[in-house]
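In what follows, a structure is listed as structure tokens, so that the remarks can point back to it.
Of the protein chains in this complex, one is absent; all others appear in place.
As written, the chain order gives the labels A, B and C, with residue 1 at the start of each chain.
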Amino acid sequence: MNRKVISLFFVMALVILSALSLTGYGSAQTQKTIKIGVVGPESGGSAQLGQGQHKAIQMAVDEINAVKGTGEWKLEVFFEDDEGNPTKSASATNKLLQQSEVNIIIGAIHSSATLADMVITQRAGIPQITSGSTGSSITEQNNKWIFRTAVNDEFQANALIKHAKETLKVQKVATFTAADDYGQSGAKLLAAAAQKEGLQLSANPTYNNGDKDFKPQILAIKDSGAQAIFMWGLYTEAALIAKQARQLGVDVQLYGASGMAALKLIELGGDAAQGLVLTQSFLPVSTDPKVMEFVNKYKAKYQDSPIPHAAQAYDTVYIIADAVKRANSVKPEELREAIAKTTGLKLVTGQPKFNPKGDDIGKNLLITVIKGDKFELVKTVTGS
Amino acid sequence: MQYFLNGLPLGAIYAIVALSYSLIYASSGVLNWSQGDMVMLGAYLGFTVVQLLHLGFTPALFISMAVVAAVGVAVQYFILRPLRERQSPPINVVIATLGVAIMARNIALAIWGPDAQNFPSPVSPAPIQIGVLSITRQDILIVVIGILLMLVLHLLLHRSREGKALRAVAQDRYAAVLMGIDTGRSDAVAFATSAALGAAAGILVAPIFFVTFNMGAGLGLKGFVAAVIGGLGNIPGAIAGGFFLGVLESVTGGQISSGYRDAITYALLILVLWLRPSGLFIRKNRQKV
Amino acid sequence: MKKQTMLAVAAALTTLLLPLVVTNQYYLHILNLAGIYTLITLGLNLLSGYTGQVSMGQAGYFAAGTYVSALLMLNSGVSFWVAMIAAAVFCALCGVVIGVPAMKLSGPYLVLVTVGFGEIIRLVILNWTPVTKGAAGLTGIPLPSAFGFRVVSERDFYYLILFFVVLGTYVAWRLANSKVGRTFNALREDELAADSMGVPVNVYKIAAFAISAVYAGVAGSIYGSFAGVASPDNFTFDDSVGFLCMSVVGGNRTIGGALAGAFILMFLSEALRAFQAYRLVIYGAILIFTVIYMPQGLAGLMDVYRRRRRPEGRP
Partner (left out) sequence: MSAALPTMQVQDISRQFGGLQALKSVSIDVAPCTVHGIIGPNGAGKTTLFNIITGITTPDEGQIRFEDRVLPSQQPHRLVRLGVARTFQNIRLFKNMTVMDNVMIGQHVHTPTPILSILTFGRKAREGEEAARREALAALTFVGLEGKTPELVKNLPYGQQRLVEFARALAAKPRLLLLDEPAAGMNPTEKGHLLRLVSLLREQNYTVVLIEHDMKLVMNICDTVTVLDHGRKIAEGRPEYIRSHPDVICAYLGKGSQRA
């Protein structure tokens, strides 16, 4: 009955395999090192954000270690995939804290995953920085261990609405947002800003991430007579919406936010994306030397143009490096203090400065428009 | 009316995927949950052929249909045949096809990366205006080629020897074996045809929906829903079910509420199944005592 | 029989004392999660293993359990235990509602109804923002307190979850080895024959749905407090598929299979983290391998092994 033997052998192998790798590989504390744990969706629906963050962080760590940017501290980084699922994210964070004994966590991208991780890092008393989650509830948990380098949604919503009111003189607008934490918080902020500016919100349909057909909603917006459509989601869906709107002969002004700001949006959207106005904290084509240097290095290393999440993750590593140099220790409390007092750093996405709740208000905000195959700067709104 | 028109191309795609579900279910009683991922593989292969080998749309269509058909046969031979020999319960077969779906998705992620890929459309994207209604050439292409594929399948099933063997097995597998039909071969043909159909759907949909590694998940589920509406195992039913779902989603999404679109679709379906327990387009099959 | 009881006592002791020895939070966290999933697979085994009614919507009940109990605790300050009971009752009702179409449907048609249920619940949670806060999800879900002391750390949760897993396994084991279990099996084997032998088929079918819903609902309310947060992302179709995989791989026609499936697949997906990019490819391959070469699942393997050693088997 060799088949039974194979199966029994297989089960044993399974058990040994699981036990073996659970023991983990905590490296001994030889030379002064700071261990950074990174949690993000490297598979599943938003894999391009997770992998973009992974590449940028790896690049930043290699650069800093090469040039001994943090004095005698060496950076060590561990990556865990959370598939964009909050339960798996909490397990990944736990593994990083217990097995790899990391001193700080970067992650996650989905606000729901970040919230789940914050419960773990707060209980363990370890600082956590998210460079991807923009959900407002994250910095309202009066949790002193959380910092956020993602650009603030509220500024973007207000800037976009103001731009529509002042330059386009529109009265009726519509929001078309993703049905996830990012999209829903954007929809709320846009609606509030529109009301404040006295614009009428004629329609506010939503879509599920991964949806492919948006024509029904676009038609509903067209029937509502909106003169501008504010999108809030990722570039794949945004490009599809732009194309399908053009196909339905709906050519009202399209607005977007930093979540979709990537050259891929232009590549996929084609000429339907021309003239799309969006806010972002990082402009791949900006004349700022720091940005150009980052983009060229990223392209050289990965043959791909960086997405905003990559730029923000890259800066996050530099913030940590600066903080550990100033604190000259990895004790959680001291590291947290050092991060909170970050000032005077000139990075790719602005001059980071954290308010007591943990939000980075040092971000500068660029209003850009798509012209040809790149973003053009329309206006810079400095962080208030 | 515009919503109806707009539901057609999506309906055609759902119909093709539903067709594959019903074809495999009818001929080998298997619920192939990896059908959606065959569509994804077809799209990616078409993309690779066009991007790397710089060939046109039609060669891409045929090459990717052939390769994905081979994948379908491999899945049938290495995974579903042993399951049949062991007479494993149907639930094991479902889990096996889900395993195939998980593997296909993550292999595609590893090979082609997480970013969405653009797929040049063989026809100009400019919309055609018919009075107030507008529809793009690509949509028309999808519906036309979709119906063409269904006709080809119909001919294959009713005219060719393989097709007749397939239908015989679908009617009564045991009797077919007695008549000397090699069910192994007919299963392979069923999987190859449905995989190829999936690939064609993938290439058709790629220009307007882009190609991502997890596009298979959504299509796989919607294809299953369409196949069940039409009455699982019933080929014309699957086509009708696909268009029905496409139009239903377009109308509910636009008119009622985009957030609850799928919820409404499912609620309606549960009601339909309560009234007609074996799908919209089949008489209630009587149980012999 | 003496060796048997000695073995059982030893096993009981190790599970009880384990958290005192193992202080690593990560291991405890994984064990706790596996415990919560065990509750779901226990209910799922009774439903799809015993009565043969396959459900791909367990995440719907899991979500309902989490949200009903979390919202009750957050908004009306109800205690954990009262909230759990309310969640269990609500899920039982959902189970009955989904059980009703099951009276006339079977196989893929029934699967579609369960999938529909799971999606409807998730979309309601996602879009009913005023109550469920939509995608932002619920935060700060209160911790349970038992007999005067608050359940806070992973170790405390270990004992709370252990209590429910033992209770759940006991109830499932008693039901399975009684007239109820026998009748469930008869339903799976030949519904018409059972009907002709006087079994009120529809009552038992709906009861099976309600029982599996209560199990998932209780698991949901524990999960809410355990994770502290809840959002629609936790309760997707993929999660329902995951629970079904655990139930089948573990061996869905046995109670032991529920435990085996939940723990093995939980450890597997964590252990495979070492393979980073190819993690899910291997996971898929292992799923396929187990269903082909171990049709009765891991626990089933034990039965086959035991039955071969003592051919006459127990009556």
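Convention: a residue touches a chain if its C-beta (ideal position, glycine included) is under 8 Å from a C-beta of that chain, and two chains touch if they have at least 3 such contacts.
Just so it is clear, the model here is predicted, and its values are computed rather than measured.
Among C:Met56, C:Ala88, C:Ile141 or C:Ala186, the one in contact with the hidden chain is C:Ala186. Note on the undisplayed chain: of the listed residues C:Leu126, C:Ile161 or C:Ala194, the one touching it is C:Ala194. In the full complex, chain C touches the hidden chain at residues 171, 174-175, 178-180, 182-183, 185-186, 189-190, 192-201, 312-315.
Quick note on the criterion: only the chains that are shown with their structure count from here on.
Contact topology of the protein chains: fully connected, every pair of chains touching. Note on interfaces A-B and B-C: more C-beta pairs are in contact across B-C.
Farthest from chain B, judged by the mean position of CA atoms in each chain, is A. Here the spacing of chain B and chain C, counted between their Cα centres, is 32 Å. Distance from the chain A centre to the chain B centre is 35 Å, each centre being the mean of its Cα atoms. Annotation for chain A: residues 43, 179, 206 touch two or more other chains.
Across the assembly, chain B contributes residues 106, 109, 217, 257, 259, 262 that each touch 2 or more other chains. Residues 48, 54, 101, 104-105, 107-109, 111-113, 115-117, 119-120, 123-124, 126-127, 192, 237-238, 241, 244-245, 248-249, 252, 277-281, 283-285, 287-288, 291-292, 295 of chain C are the ones that touch chain B when the two sit in their complex.
In the complex of the two chains, the chain C residues touching chain A come out as 24-27, 29-30, 33, 126-127, 129, 133-137, 139-140, 153, 223, 227-229, 231-234, 236, 239, 264, 267-274, 276-277, 279-280, 286, 289-290, 293-294, 298, 301, 304-305. Chain A meets chain C in the complex at residues 3-4, 6-8, 10-11, 14-15, 17-22, 24, 42-43, 79-81, 84-88, 90-92, 94-95, 97-99, 110-113, 115-116, 119, 123-124, 135-137, 141, 179-181, 183-185, 206.
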